[in-house]
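Omission of a single protein chain aside, the complex is shown with its protein chains in their original locations.
All chains are identified by letter, namely A, B and C, in their written order; residue positions are counted from 1 within each chain.
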Amino acid sequence: MVATNHILVTPIYFIALPLFFAFLLPLLGKIYKSFIRIVPGLMFAYLAWMAVVLLLYVYKTGNPVIVKIAGWAPPIGIDLVFDQFTGFIATVIAILGFLVWMYSYLFKKVEFDNALKYFLLLMLIYAGSIGVVITGDLFNQFVFLEITGISAYALTAFYRGRDGAEAAFKYLLIGSFASTFVLLGILLIYTQLGTLNMADIARNIDKMDPTIKVIAFILLFTGFGIEAEMFPLNGWAPDAYSQSPGPIGAVFASMTSKAGLYALIRLSFTIFDFSSANELLFIMGILTLVFAEGIALRQEKIKRMLAYSSIGQIGLIMIAFSFNTYLGVFAGIFLMLNHALVKSLLFFSASFLAYNSPHKYIKDIQGFARYMPVTALMFGIGVFAIIGFPPFSGFWSKFYLLSAMAEKNFVILIILVLSVSLIELVYYFRVLHKLYFAEPTGEYQPHTPRWNAMLAMVLLALIIIAIGVYPDLVTGFIGKAAHAIMDKTTYINSVFSI
Amino acid sequence: MSNLQILQITFYGAAILLIAIGLYAVVTKRNLIKIVLGLSIMDSGVNLLFITVGYISHKTAPIFSPSVMAKYKTIHAAAQAMVDPVPQALVLTAIVIGFGVTAVALALVVRLYRHHNTTNIDEIRNLKW
Amino acid sequence: MKKAIAIILLAFIAVELFVVFYKIPFGADRMNVARFYLENSPKKLGVANAVTAIVVNFRGFDTLGEVTVLFLASTALGSILFRRREIHTRLSHLRTSVEASVIVRIAGRFLVPLIILLGAYVFIHGHLTPGGGFQGGVIIATGFLFLLLAYRKFTIEHRTITFVESLAGITFAGIGLIGIFLGKTFLENFLPAGKLNDLLSGGIIPLIYIAIGFKVAAELTGILDTVLSISIDVKQKEIESQTEKNE
Partner (left out) sequence: MNTLVVLLLILFGGGIIAYFAYNIHKIVGDIWLVLVGFAASIYYIGYLDVSQVLNIHLAGFVLTLALNSFSWIFGLLIAVLLPLVALYSIPYMKGQDRLGWFYMLFLFSVGGMYGILMAGDWLTLFIFWEIMTWSSYLIVIYRRSEDAPRVGLKYLIFSAIGAYSLLTAIVLIGANVHSLSISKFFEVLPMHSLGFKVLVGSLMLIGFGVKAAVMPLHVWAPDAYSTTPMNYTSMFSGALSKMGIYGIGLIVINLYYHSGISLAGEIVAWFGAITAVLATYYALIQKDAKRLMAWSSVAQLGYIVAGLGIGTKLSVFAGIYLAVLHGLFKANLFMAIGAVERQAGTTNFSELRALIRKMPWTFFSALISVIVLAGIPPLSGFVGKWMLYESMITSGHYVIVVFLFLASVAGFLYAFRFLFGVFLGQEEKEFEHVKEANPFMTVPMLLIALFLIVLGTFPGIMFKYIARSMADLGFYGVTYKMSVLTNDWGQSINMQYIAASLVIVFVLFLIVLTWVAYKNSRNVTTKDIHTSGEPPSEEDNYHFSENFYRPFQRAFAFVYKYAITPVYNEFARGIEDFFQYVRRLYTGNAQTYALYVLLFLAILFLIAKNIH
């Protein structure tokens, strides 16, 4: 309940600094070319540090950090809420943002213009994703969703040689649908309550006309569902994941999809009071999981396979949240963290594998382990983690998820999820076997990762193993986060007490 | 049917029709440009809806210009006589965002045309399954 | 088939939406926070145009996002279309192939300064009259569009555009950050509100709107320039494929 106006550490910087430096970057590039790489990095590092500091503060004091903007307290002004839940997700995004920057530090070393645009877009997609998560205003969330969206379109179409434009166009088309529906939903709420602040809406939600409330919910659910890659709204996602530059796949998996998912969860948990929202989330989660993982089984291209796998994980997270029990939400948040870390590692390593194979087919990467042992090992660690072998972080999230299901005695669901997990195991290990066993098809001069990419991957792998060996590194934060998202009243009260 | 009801049907109907037309164009038209146009029409429909909702009968624009102040004397009285400014502010944002999306969409169309030599969306299906 | 499905679906969705919206009374007063905005934008901020007060101050954060979207659009456009500077200059002579008519050229000479002046007027008076940074910026950009159409030789120095764009953006974000450094909140007004309906009123609001005006003008002009360069796409494509091969 503290409105910290600390000069150095304030959630506003998550958005203000990336935007500020994004505007500044073209000028910095004129001064010294390497600034376009270094300055974003310094900023990402600072924000990651700041996120950790803020999260620790919130964790220790139990008070969310809520910032009002332009000096107006909510619901008049827009507020940023960095509480245990949003703070945790923002921190994950912030840390991943730094690692993505490190991974792509030498990206497009020769082409200054492209590098400039890349780092610019990276900062903006980062700001957009964090903005979606920490803002306390529904319309503001829409704006950030659009920032995320447009930078994602641009990044998807970044490479000229690929079919990026096609993927981006699909993304844009469906994304426009999302923004239209979200806007309509916001409009319906505004006509009823005359406010756009989430806490204010949540407080007064029962004053809405029931029919309008339902329709508003449906529109927002569909809109955010598109961003969260929910089946069947995710037609764009595999294309976008597979056509974007390597690190951006990781960004999609760890940032944008998390932002959409967060919006969906906030919608179902806080803003609306529908009990069937959870059922909806549950059904859509199962559909997303089964279809995506099943289709991933039949993929021939590695990044596309990862994309479907990523979508499947989103389904899993939705299932976890839909239980609306402490354990379920806990598992869901753990899964979010785990998905962000592991999918990033997989995309990081897979993009080097794919980069060296002419047609990006899985069969083209055979025997690559010989040329790039470390990258292959990183991919292997990612696979082990995502399958959920102890002592990698995936094990714990899976265990908590299953515990949450067992708590509700959903034996059939457990079996279903584990069967899907088996499918996942099959297709991941197929790739791994190709990577390690087959003879290389030709002579390669592979592009091995440079030190920066290597460092980013190794750091990620270390984080994954550290969490796997000692999950209490994060369980404390996740536990508080789960309490925070489930406790609607505290959220509302803390927003209005500043 | 009162005047207000007629206005309500016309405005809401027109706006929703615009959205529907836009959606229709996006879903059925083959030409990429037409699809982008559809998106724009959709946006216009939503914007119109916003403005419509913000309207309050017999009230004036939310600007405290000297003439308005001369008429109502106090700020409070003037404020009572004004329409809802929030939807207008929101629409401004929505328009700009719509513009940005359209610009990017058109750029993508150009890229697609360069790449595929066609603007038929059915022929642009390199990525599937 | 597809059309039939689409029509049925859309009809259903549209009817459903209409039924819902029909429940919302038309022209009714349903202001909640808006009431506060109306009361306080003249009182606390000294801004006559309540919409401007909302856009720049009460919901200024949205506007920052909005500006970012525009900035993004222009960046994205550049990134998607891959226009390269050297190709651009090398091919700029192609633009001269079609010359605008005399009337347009002469009219342009007279009108463009006026248009720009109008635009500047609109965004400078954003807090007093209808319009503001976005509208003013768009007006200025139409002036440049006029120039681009009238004089095929007219090229816009991209360096300048970038410079203006960046500087304006930094100004906006920077003004916001100054609020923090002064111990207030982001984007909070730290200048005296002044007297209602004065040009120099509204604290930081006119400053921000001017910055936005410059930014929008620069960005839109840049976008227009980029899009116009597509018209010389045919030749460019050949050369690009040539250079790609060389790479």
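Assume a residue touches a chain if its C-beta (ideal position, glycine included) is under 8 Å from a C-beta of that chain, and two chains touch if they have at least 3 such contacts.
Keep in mind that what you see is a predicted model, and the values were worked out from it rather than measured.
Listed by label, the shown chains that the missing chain touches in the whole complex are A, B, C. The residue touching the chain not shown here, chosen from A:37, A:170, A:203 or A:301, is A:170.
Touching the missing chain, out of A:36, A:50, A:147 or A:226, is residue A:226. Across the entire complex, the residue among A:9, A:27, A:73 or A:214 in touch with the chain not shown is A:214.
Chain C residues in contact with the hidden partner, per the touch definition given at the top, are 2, 5-6, 9-10, 12-13, 16. Although one chain is not displayed, its contacts with chain B can still be listed: residues 23, 26-28, 35, 121-122, 125-129. One chain of the complex is left out; on chain A, the residues touching it are 169-170, 173-174, 177, 181, 211, 214-215, 217-219, 221-222, 225-226, 232-233, 235-236, 238-239, 274-277, 280, 291, 294-295, 297-298, 384, 387, 389-391, 395-396, 398-399, 402-403, 405-407, 409, 411, 414-415, 418, 421-423, 425-426, 429-430, 433-434, 436-437, 470-472, 475, 479.
The rule is short, and it goes like this: only the chains that are shown with their structure count from here on.
Shared contact partners of chain A and chain B are C.
Taking the CA centroid of chain B as reference, the farthest chain centroid is that of A. Centrality by C-alpha centroid: the chain sitting nearest the overall protein C-alpha mean is A.
Here the CA centre of chain B is 16 Å from the CA centre of chain C. Along chain A, residues 139, 143, 146, 150, 153-154, 157, 165, 168, 184, 191, 194, 196 each make contact with two or more other chains. Annotation for chain C: residues touching 2 or more other chains are 17, 21, 24, 30-31, 33-34, 37, 59, 62, 65-66, 69, 72-73, 76, 80. For chain A in complex with chain C, the residues that touch the partner chain are 5, 7, 10, 12, 15-16, 19-20, 22-27, 30, 67-72, 75-78, 113-114, 117-118, 120-121, 124, 127, 131, 135, 137, 139-140, 143-144, 146-147, 150-151, 153-154, 157-158, 160, 165, 168, 184, 188, 191-197, 200, 209, 211-212, 215. Residues of chain C that touch chain B in their complex: 2-3, 6-7, 10-11, 13-14, 17-18, 21-22, 24-31, 33-35, 37-39, 41-43, 48-51, 53-55, 59, 62-63, 65-66, 69-70, 72-74, 76-77, 80-81, 128-130, 134, 196-197, 223, 226-227, 230, 233, 237.
Residues 4-5, 7-9, 11-13, 16-17, 19-20, 23-24, 27-28, 49, 52-53, 55-58, 61-66, 69, 75-76, 78-79, 82, 84-86, 88-90, 92-93, 96-97, 99-101, 103-104, 106-108, 110-111, 114 of chain B are the ones that touch chain C when the two sit in their complex.
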